[in-house]
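Excluded from the complex is one protein chain; the other protein chains are retained at their positions.
Letters A and B name the chains as they come in the text, with residue numbers starting at 1 for each one.
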Amino acid sequence: MRRNVILLFVAAVLLTSFWMVFQETPQTTVQMQEAPDFSWQGADASHHRLSELGAKPVVLHFWASWCAPCREEFPALIVAARRNKNIIFLTVSGDEDGARAEAFIHQYAGQELPDNLLVAVDSTHALAFDMFQTVQYPETILLDSAHHLRRKFPGPVDWKGKDVQDYLNQLR
Amino acid sequence: MKWLAILLLLIPFSSVADNHTELDYKDFMRIPVLHEGRIKPMDSVARIMFKRISGHDALPGNSASAWFAGVLFDPVRAGAQKWFLVHSPDVLHMLSLPESAEGTYSYEELEGALASHTPLLKLVAAKDKKDQTAADQEVLRLFFLMNNFAEFMESFSLLMPLADIDPQVREKLGVKDNADVTYFDLLKIRQTLREELKNIVVRKQDHIDKYSAHEQSIASLMYRMDLLEAADKENALLRVIPSSWDESGQWFSPWSVIEKGDGSPASAALFQHWHLLAQAYLHKDAALWKAESEALSATPARTWALKLEVLYHRLNPLGISLALYILASVLGFVATIRRAPAILTASYGALLTGAGFHAAALCARMAILMRPPVGTLYESMIFVSFIASAFGLWLEQNKKNGEGLIITGLIASLLLACASVFAADEDTLGVLVAVLNTRFWLATHVVCITTGYGASLVAAMLAHIYLIKRTWQPASMLALLEQRIYRVAIVALFFTTVGTMLGGIWADQSWGRFWGWDPKENGALLIVLWLIWLLHGRVGGQISVLGFVIGMASLSIVVMLAWVGVNLLSVGLHSYGFTSVAANGLLIFCTTEAVFIVVTSIAIYTLRKIKHAA
Partner (left out) sequence: MLLLVLGTVAQRYIGLYASQKLFFGSFILWAGPFPLPGAYSVLAFIAFSISAKLLLASPFSRQQLGVILTHTSALVLLLGGLITALCREEGYVVLGEGESTHFVSDYHDRALTVSRNGVELLALSPEEMHVGDTVGVAPLPFTLSITRYCYPCMLVPRQFTKAVFKGLAKDVDITAKTPSSEESQNQAAVLLGIRGAGAADGIYLASEMLKEQPDIAAGSDHYTFKIEPTRRALPFSVKLQHFDKSDYPGTDMAKSYTSHVTINDNSAEWNAIIEMNQPLRYRGYTLYQSSFVENDGKLLSVLAVVNNAGAWFPYIAISMLCAGLLLHIVVTFIEKARR
C-alpha cells in the first residue's frame, strides 16, 4: 500500500514538473497604461481636462518655441492635424510666456486654427515634466480613443513619413 | 573616474557612521530588478555583488541587501569601507597595494591603484587568453567588478540632494529652504538656467571674479549639472524601471529612462518613490522607508516568484540538505557498527528530511527559472546528488541495514559540497545561452544522463562497501550485495545509454551531426562502454566477481572524469565551465579513489592467499 502511495506521489511530481516545463514563459506584455485625467491651461487662461475631449484619439505633443527641432517639425505637424480631423492634436508648450507660444502657432497655422488643434501652456512644466517625465523637447505621445497610452516618439516625428501616417490612420 | 569628486558635489554632509540597521529591509529585498537577463529580487542582485566583491554570502548579523542599500543611497560612505577582497599577493604587488591583515580594501583605494596603473591594465587586457596568468585574470576581474560597483553607486545620483542651491533657484522650483534639490528636479528648469547663464556670460564673459554671488552660484550649478550628466548618462546597470513603451520586456535604469526618453506617468510615479526612498535612507526615516519600499516592491512582475527567490536565498535549503546528509551518513555509520536500530531510524529520518529540502530546492529553482533545473554544471551537480539520495532511500527501503544511508549520505554530501565550489562567484540562478535554451532537451537528455551518472555513482559506492567488507568476510556472505551492485549497474547502464543516445539526437536536431567525438560525448560513451564491458564480462563469466566489483568501484573515477574533467578541457560544443580549483579537486578525488581501490584489492588478495595457505 505504502509503495503505491509513494509511486503515485512520484508520478504526480513528475507530471507537474513536466507540465510546468512545457508551459510557455509568460510574456511580460507591456500593460497598457491609461492616461491620468490631467488638466491644462489654454493660451486664454481657460482650464480644460482630458475627459472633456470625449472618446477621441489624442496626439499629445510637448514642445517649446526655444527648441529648434520643434520649430522645424511644426509645419508638418499642422498638416497632419488638418489631415486627421478625428484626432485631437493637443500641443503643450513649455514656454514661460504663453503669449509667445500662441504667437508662434499662429505664425505657422494661420489665424484660424483647425478645430482639432489645441494649444496648452505649461509654464511650470507640471504636465510635461512632473506627469509625463518629458525631459527633452520635442516629445509626442499617442493616445487612443479610450485614452490609453499607445506609443511614444521621443524627439522629432516625421509627420510626412508613411509609418507615422499609417499609425495615425489606425489610431482609434 | 572622478567619481569621488562628482559624488561630493551632491551630498552636503557625510552620513553618520552606522549601519542603518533600524530600517526594515523586507520589502526592499523584494523590489524587482532586471539583471543579467532576468527579473530578480533586489536581494539576489545584492547577494551576487556582495559575493563577488567580498567572497562571502552575507555579513554576519546583517543582510547583503542592507549593504547594497548603502551602496545605492550612500555611495560616498560605501566607497570608503573595506569590502573588496584581494588575497593574491601577486595582484597586490602588481597594483602596488600594501598587504593588509584581512585582505580587504575599499573601492577608493582600489580605484586609485587601478587608475595609476592604466598602462599595465591595457597590457594585460591585450594579452591572449592563454597567455594570461592567474594574477592577470584576477586583475581584470577586479577591474570589471569595480566598474560595475561604480555604476551601482551612481545609479541614483540624479535623485541625490545637491549642495549649495541658490535661494532664487529654490524659489523657481517652488521648494522650501531646507528641502532637498536633486539633479532631476533641476532638469525641469534647465532651459531657464541655461538662458540665465547665457545672459551672464554675454555681460561678464567668464570673469568669474566679477560675478555676483548669485551669478556665481548659477554658473557653478550649471557646471555641476553638466559634469554629473557627462559622468552618468550612460549608467544603465540597475534596471528598476519597467519600460512603458518597449514591447520586448525591457527595463531601464533611472538615468536611461531620461536618456532614452522612455518616461511616462508610470515611470514618473516610480521615480517619485525612489526619490523618497533615498531620502528615507539618508534621514533614517524608518516609516517613510517602509512605505516607499512597500510601494516599490509592488512594481509589476511575478511577485510570487520574487518572494520565492528571496526565501530560497535566505533559507538556503541546499545548505540544510548538506548538513542533514552528513548527519545521515555519520549516524548510518554509527548504526551499522553498533547495530542500534534507533540510530538507524534517526539516520533514515535525516536522509529523508534532507532529500525533502533538496527536492524543494530543485522545485523552487524550476519555478523561479521556468526551466528544468539542469542547465549548468552547478545545476547538474545538485541534481545528481538528489538522484543519489533518492536511490539511497530506495535501497534502504529494500534492505534496512544502513548501507543505503551511508553511501548516499556520502555521495550527496560530496556532490553538494563540490557544487558550491562551482557556484564560486556566479549567479547560480542564471539564464542559459541560446543553444541550451530548449526546455524539451534539457528535460529529456540532460535529466536522463544525470540520472545515469547518479546511478553509476551509487553502484560505485556500493562496490566500495563490498571491497571494505570483503577484507574480512568471505565472498559467499556478500553475494546479495554483489547482486545489488549488478542491478543498480543495469539501471545505470539503461539511463546512461538512453541519455547518450538522446544527446546524439539533440545534436542531430540542432547541429546536424549525431556524433562528433566531442569531449562530453566521448566521456558519456566511456561510461557506457565501461558498464557494458563489465556487465558483459560478469554475465559471460570472463570477469570474476571480485574483478567486476573492482571495475564498478573504479566507475566513480570514470564518471567524475567524464563529467567534471571534460569541462576542464573546455573544448568543443560542450564546454560550459572551468576553474583550476576544480582541477585540483578532481585530481585529489581520483587519486584517493585509485589508492583506495588498489589498497583494498591488495588487502583482499593477500588475505585470501593467507587463508588458502592456512
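Rule of thumb we're sticking to: a contact is a pair of C-beta atoms (placed from the backbone, for glycine too) under 8 Å apart; a residue touches a chain by one contact, two chains touch by 3 or more.
Model, not experiment: these values are computed from the prediction.
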| item | value |
| --- | --- |
| Neighbouring shown chains of the undisplayed chain, as defined at the top | B |
| Residue of B:S54, B:S88, B:T192 or B:Q250 in touch with the missing chain, whole complex considered | B:Q250 |
| Sole residue of B:V124, B:V566 or B:I604 that reaches the chain not shown, by the stated touch rule | B:V566 |
| Touch residues of chain B, complete complex, unshown partner | 34-38, 239, 248-251, 431, 433-435, 437-438, 441, 494, 497-498, 501-502, 504-506, 508-519, 522-523, 525-526, 529-530, 533, 566, 569-572 |
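What we mean here is this: only the chains that are shown with their structure count from here on.
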| item | value |
| --- | --- |
| Chain centre separation (chain A, chain B; CA means) in Å | 41 |
| Residue numbers on chain B that touch chain A, as the complex places them | 39, 174, 187-189, 191-192, 195, 242-247, 249, 257-258, 260-268, 271, 300-302, 359, 363, 366-367, 370-372, 439-440, 443 |
| Residues on chain A engaged by chain B in the complex (per definition of touch) | 13, 17-18, 20-23, 25-31, 33, 35-36, 64, 66, 94, 96, 124-125, 129-136, 139, 141, 149, 151-152, 154-155 |
